[in-house]
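First the structure, which I've put down as structure tokens, then a few questions once you've had a look.
With one protein chain held back, the other chains of the complex are shown just where they sit.
So, chain A:
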Amino acid sequence: MASSPNFDLKERLDISFKDTTALNSLCRNIASEQTKCFVLEIKSGSIKLYTFVETLGSYMTDQNVLTREKGVTALSSVLLQLPQDYLTESELYFITTFYCNRMKDHYSIIPSVLNGIQATVNMIHFPQNASSSLLRVMFEHVQCQSQLLPERRKIYLIIKSLIETRLNDLKSMGPDLVYGIISSMDGERDPNNLLLLFNILPHFIKSFPLGHLTEEMFEVMACYFPVDFNPSGIEDLNVTREDLAEKLAPCLCAVPEFAEYCLPIIIDKSYSTLRVAKLDSLNLLRESVKIFGLSKIESYLPDLWTTLKKEVIPGRDVEIRDAALQAITSLIKVITVDETVCKNFIDKIIVDVKSSLCDVQFSLYRPAQTLLETIAAINKTICVQILQMVIPLCIGQYSTKNSLNDKIALIETLNNLMKICSYYDFCFQDVPELSWTNIPQTYLDSLTVENIELKSKIFFGLTIQKAHLNNVQRSILYNAICNEIETGCDKIQIICHTTIIDFTTLYLEEIIMLVKERLLSNIDEMEIELLKRRIKALSAIAKIRELGCIILPKIVTVLTDTVNTDIYITVLLNIQKLIALKKSDYNIHQFLYKECHIIDKLILYETNTVDHKMLISNICQLIVRNLTIEEQRAIVAKYAVALDTKIPATDVTIMMNLFTSLRKDIDLNLNNNMVENLYNLATSNCNLNTRQTSCKFLSVLLNKIKVSDLDRIVSYLENKINNNLSADNDIKLKQHTVNFQIWMTKALVMRGYAKSQYFLENLTLLLTHDEIGQFVGKQYQILVSKSEDILITENFCDVKIFYKQRVFEYLLRQNINFTSTMRQNYLIALVHLLEQMPEELLFLHLTELVPLLIESLSLSNEYLVLWTLMSFKLLLDTKHDVFSDNLQCVIPRLMQLSTHRIMGVRIAILECLTHYANYPTILINPYKQTVLNKLGVIIDDRKRLVRKAAVNARTRWYLVGASGEQSKE
């Protein structure tokens, strides 16, 4: 090959021209050899580019069009595969001239020519002045819109890369370039090409003077507005209407010169009946005004306001209303540069909406209020201008209206405006025209009202204007708050608590005084009801560090001092609420533990009431959870002895809760004695709570314990369980044992223990047990319970991701292993499990699940039916095919059950029927008359709740297939 490369090449080209695929591979070879040449600096002396071009010469000049085309294709392919910096400027100049000439050739050559040009313009050394001549020739000889889709795309890509890289050279073309681009894209229909064009155009329009072609340029893009595009073919799936609309908007408002064409089209399209047209226009308006500027939009202001007003008032469609509000905001922000124009515009708005504001009872009040609030938020001047009009109207109505609802609406308006003012750091009275008002006083006077909603809004309003209340007003407010804490209802009390917390940011000293002198005073000799309210308030505000340091020690002292259980429980409940808070500005748990020694005090407390024990246990758990590892160690050292000795069962529950939330590194030194002790508590204790707590505590231990100890303890427990389950034992004992077994399995499955699958299988096998099978079925859901509060990561437990999915899918797979009499227990377990599973997971398995649910509906177990219906109802909304396919057996069964003895079943049936009414008319219409007849009887059910569900179902079914029925998505 090296001996006579030229001859060789010619021969190879001859051969490959007869076969297109061979040609392609040859070109690729040549290109790679060229690359090699470049790297080795033409050492090997194989093919060089000019040799190649020379060899191609004969093809290029051939009489036959097809041969010429192949020649050009070969050259273009080689160029496409060369590195972008390979060719020099003069070589490229030569090639460009060659291609320019080729464009005048036969139309079938054009695609290959375009390929070559595309490769050339992407070269780094593409000559500066060649681009304009290239484009000139291209615009003249290649009719873009008569090319096929891929060629059009190439033309756009050529234009794109030239605009991006050869900007200055192109400017010399002047209007010719603009005209060329306009005629190339005029009539383009392909969404992908349009997306490409919309991406280039804003940059182009901004960089090139459009001159007399401005309108043409705008029109060629505006014909796509608003975008109407429904993707149909598979090839378009990656483009959506929203993509196109989003990209088109910046083109239409690229330069201020477009304003005189763009604004009329916006106004015109916003009167369209199409929702998207309105939304697109409003969004375009929002963006365009920023670019057009005041001078361009001034003359359109009245028209724009009329357009926008009709979308805002009455504002039925919330999305359109919000888009319009955003557009107004954007518009006003632009015109604020000229104060008089802006003032006049706002005045016009005010005049137009004033009548709607005059009476709070009418339906246009709210939309008008929303509009003015939005505008007022733009800047302080506008806010003041609006306040001057709105405030007198509001105050006037507030003093004359008698209806509470009206007063509430008015106070809400005032509150909202006040919030805007406080953002700009002033209050109503600071406006000279409004200096006569005394809003704080009006609010304070209204504090005596009875209505809770109004009163809470007033408290809220006073909180907003906290910076503008004087000493006297503040002390009146504090008095009112103290009174409400002592006498008000729950809702107001909570509002008072937040008010106090809010005021601490500005008046910490005053609030501390208030706490010390009012709320904490006489705490020892107070009436019980009053004390309970005070405790509630104090613990609510204790989440502020400065207040907490004063309050918490006092409250914890109440725990030890009080003899009254009622007070004691109140304190505990409130502390529990406080420490359950997700965030606070200091570590309350540590403070309670270290400064108040709350754990010791709680453990010393003696009580026999179970609820109180549980409460104390819970608080201990919550506090220990948030302590450092050293602090947790200290607690273990102090109290762990209790687990070893056989202390009274009731006390042990608190200890167990104390140790539930220990970190993994803390070793409790479990020995067989302890485990046996706990196991006996979990299975044989007579108290349900003790059994439950012990089960949970043991499962926490099993979940967290080191693997080395785990095997030993698990096999020990397994033996114990097998002994208890052996034939001659009491049924109760067996049930307790199974309950423990479930908890143990749960702990092991959660941590992903090696033998967990074995335990899961064992447990599932128990469903076939003739004595306790049903019990296992009902309890099986504990494995994945949603309301889990013990085996959780907050307690430093090991929770493997997807463990619920594992359990659920395992049980679902066991379907085939349960036959005849055993099925009921299996279905009970499955149906109970569904309650606890995330919906997404259920949707994945609908096809296997639904037949099982339908089977459960046909069984006689009433509670199974009820539980099944609950899940069934939830899943019906998916409108999955599996439901439609089973219609003919489900609907008759539902009708049969609709007179069921249990009210809950009847209601669930009716709700299922209501859901079914949303299925495609063609499927359900055959059942319409039967369902309506049956429901006609049930609407006279003796239970009101059933009747209510029946009315819903019946009125919905009447609409099935009737005229006026809303379309079903």
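Note that in this section a residue touches a chain if its C-beta (ideal position, glycine included) is under 8 Å from a C-beta of that chain, and two chains touch if they have at least 3 such contacts; residues count from 1.
The rule we apply is simple: contacts and distances are computed from a predicted model.
Which of the following is the UniProt-recorded protein name of the chain this complex doesn't show: "Coatomer subunit zeta", "ARM repeat-containing protein", "Ribosomal RNA-processing protein 41" or "MIP18 family-like domain-containing protein"?
Matching "Coatomer subunit zeta", "ARM repeat-containing protein", "Ribosomal RNA-processing protein 41" or "MIP18 family-like domain-containing protein" to the record, the invisible chain is "MIP18 family-like domain-containing protein".
Based on the whole complex, identify which of A:Val53, A:Leu80, A:Ile350 or A:Leu364 touches the chain you can't see.
A:Leu364
In the full complex, which residues of chain A touch the absent chain?
Its contact residues with the unshown chain are 310, 314, 316, 356, 361-365, 405, 902-903, 936, 939-940, 942-945, 947-948, 951-952, 954-956, 958-959, 962-966.
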